[in-house]
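Heads up, one of the protein chains got dropped from this complex, but the rest are sitting where they should.
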Amino acid sequence: MLVKDFKRDFYDVLQNQRVLVLVAFDVDALCACKILQYLFQCDQVLYTIVPVDGLQGLENAFLENAEGIKHVVLINCGAAFDIVEILQPEDHVRFYICDSHRPVDVHNFYNAVQVKLLMREDELSTIPSYDEVFRDDVSLISEDSGNESEDSETGYKRKRFDEESVLRRQERRRWNENREKVLFNYAKFTSYATSAALVMFELAWKLSKDTNNLLWLAIVGVTDQFIHFKTPREKYMEDIIALQSHVTRHNQRGSDDENIMSVNCLRISFEEELNLCLYRHWTLFESICHSMAIACKLRLWSLKGQKRLHEFLAEMGLPLNQCKQQFSAMESTMKPEVKTKMQEYMTKYGLVVQDVILPSFSLQYGYKNLMCATDYVLACTAVLESVDKSKHSTDNFLEASDILQRSSSEKFEAGLASAKLQLKSVVSQVQSFLDMHQIISAGPFLYVFVQEGTADSRFFAHPQCLIRLARFSLQAHCAVSRNKRAQSLPLVLGAPYNLEEGTSLVVGIPPLDTDDERKNFFGKAFEQASKSTSTTAKFHSFDSYIIEMKSEDKSKFFDALISILQ
Amino acid sequence: MLAEKALDLIRELHRTSSGTLSPYNEDKIRQVLEEMKTLFEQNKDKAHSVAEGQTDQLSSIQLRHAGIQRNKRCLLAYLYNRLEQIRKMRWEFGSVLPPDVKYNMCEQEVQWFNQYNRLLANYMRSIGESGGLDLTQDMKPPKTLYVLVRCLLDHGEFETQDGNIILLKKNSQHYLLRSECEHLIRQGVLEHVVQ
């Protein structure tokens, strides 16, 4: 059931209760969780937080911690499947689901007692009506049993009844068919709604407990959704505008010069950021080479592309030696010019504003360096998906949480360093895909595999990095492909996951020409393909378009996928 | 050399780091006691002859006596410093010592520890308003009623005062009453997260 009044039906209910919070492994969820933590601590609500990866992790975490718990909050997990069916909770347990995954399972939506959805109402408008998917069959059953007792009645009556029951059966079949259809249409595309962090922040705002700190978390959550290709640009802009009003509210500075900054004040400002990843902490040159939009447009993986970049930089009047040193060490007269110069000369190189500029927010704490929201997202994601084998995934979760806490700049630096490694591995993988012409069209979609034993394949055993690779590959492929259709083809990408068990991760991403929607149909397609080939493909995370499967089943699975999508 | 063995005991104490208790060195102690006994017997003999007027023995008696005194000091210091360490451990580890520490204690030390335990418990029960006051609590002045903690290891289930069971599993985070989890923090099961 949808919660109408978050304060009354969610927050107030939890007062003086012990709450279990289950959090998915993504930056948005982490941000939302931190906001909720702050609120709980304000009101001294006792809680336990357990990070969960995947369905199995969710089940385990619930089983282990459910004792004596009446209220469970699920962040960015749980909406897409029937939570009551899966977790089999006791009757007094209530689930509060704050999840950006869509579609929401109809059982969750129509369960009025145990499941409460913390979501925006207007984003659930596509849900099928109750009568279409549920039917109180109780009356039918009772009539059926009544039927038997009437057996001794006259043949005429019985005949009439038979007619009636045939009609009823027909009607029922129709209804069932319709239900299937409605459900399929409803669940055909998976997409993302408003970020959990933003939803939580709005709750904090309603409670008048919002702070600059929480606002920053909401910003990071929203940014995470956008740069990991979850929400389309339009939705991102909408959220940014909403956030911007909060930012101005929280960061009002008087005209008094002394108020402008102090050592430990947190300042957030809206900025037309350069859409270059981590450039504040990297060299401008490297940053351009690893930024998807520009790198693909200029085809930077080729020699020609490199030349083009040199030309571009020369035209902007940025000397190479300046571009190849740390951005922070660049000549101070040049730094502020980079943005304007880029915009000035971009059209000549086929770049558009969206490639170069990203409206975003930046944060300054005291007199320290300016940090951009995307920096935080990339650093956090890299830490969450750390390839360090000695660390358990929950260690990564806590570490990422520390980064968001901003308590230690060392941890943040370390996160940035691993983010750079991740980006580098993505770019070099894309380059080898293109050099070896490994991206192949299978008719209805493109596919490519990361070979086993590739040096960086350990990076791609994590969902966000895999998606980034898929997206980068697709965009790069479209940039070089002469085939006009390339824009309208989706891509399926596989990468080795666990060599010992012989499993692979497979991700499907929608075609580029539908990028303004960012809806993914691979969830259903994978489900059907695995059903028809009876291969075991299990959901890896809470995103249905990423699955884990036996590497040996791959070809069988792909044949099925081709025939489904044709 | 005189009193060399006794010094070994002291060196042993000097080497042990905090948090551990070396095994009670019964063997060495016996050897030291034997040395003292021999010295004493010799002195007793010689003292008789001195009393009879043989003053040339006086200096050797003095020398041996110094040895006895030294041995005594070393032995007492050995025992005393061990007791100090055990007393400190009561405050750090709580009323139940880890088995490996207990294993290294001699019987008298175990007795002493139990008595100290009882004494402390009685005292803590007698002070404070009702139900006593736990002196091992709030070693640092508390700033908040509740604290956020992270589990550093799989500790198992933990029952709170209000009867709830919480599973302390590695890397889970909990918001708990400070008084309830302080000793778990001190024992290194939980990490206190300050925000």
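Note that the chains take the letters A and B in the order they are written out, and that residue 1 is the start of every chain.
Rule of thumb we're sticking to: a contact is a pair of C-beta atoms (placed from the backbone, for glycine too) under 8 Å apart; a residue touches a chain by one contact, two chains touch by 3 or more.
Here is the rule we go by: contacts and distances are computed from a predicted model.
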**OP:** Match the chain absent from this complex view to the correct UniProt protein name in "GST C-terminal domain-containing protein", "DNA replication complex GINS protein PSF3", "Centromere protein X" or "Ribosomal protein S16".
**Re:** "DNA replication complex GINS protein PSF3"
Subject >> Candidate in contact with the missing chain, chosen from B:32, B:147 or B:168 >> reply: B:147
Original post:
Contacts of chain B with the missing chain: which residues?
Top reply: 1-2, 7, 10-11, 13-14, 17-20, 42, 46, 56-57, 59-60, 62-67, 69-70, 73-74, 76-77, 80-81, 88-89, 92-93, 98, 100-101, 140, 143, 147, 178, 182, 185-188, 191-192, 194
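Please note the rule applied: only the chains that are shown with their structure count from here on.
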Original post:
With chain centres defined as C-alpha means, what is the inter-centre distance between chain A and chain B in Å?
Top reply: 56
Original post:
Given the complex with chain A, which residues does chain B contribute to the contact?
Top reply: 145-146, 148, 150, 163-167, 169-177, 195
**OP:** State the interface residues of chain A toward chain B in the complex, per the touch definition above.
**Re:** 18, 37, 40-41, 44-51, 64-65, 67-68, 392, 394-395, 397-398, 405
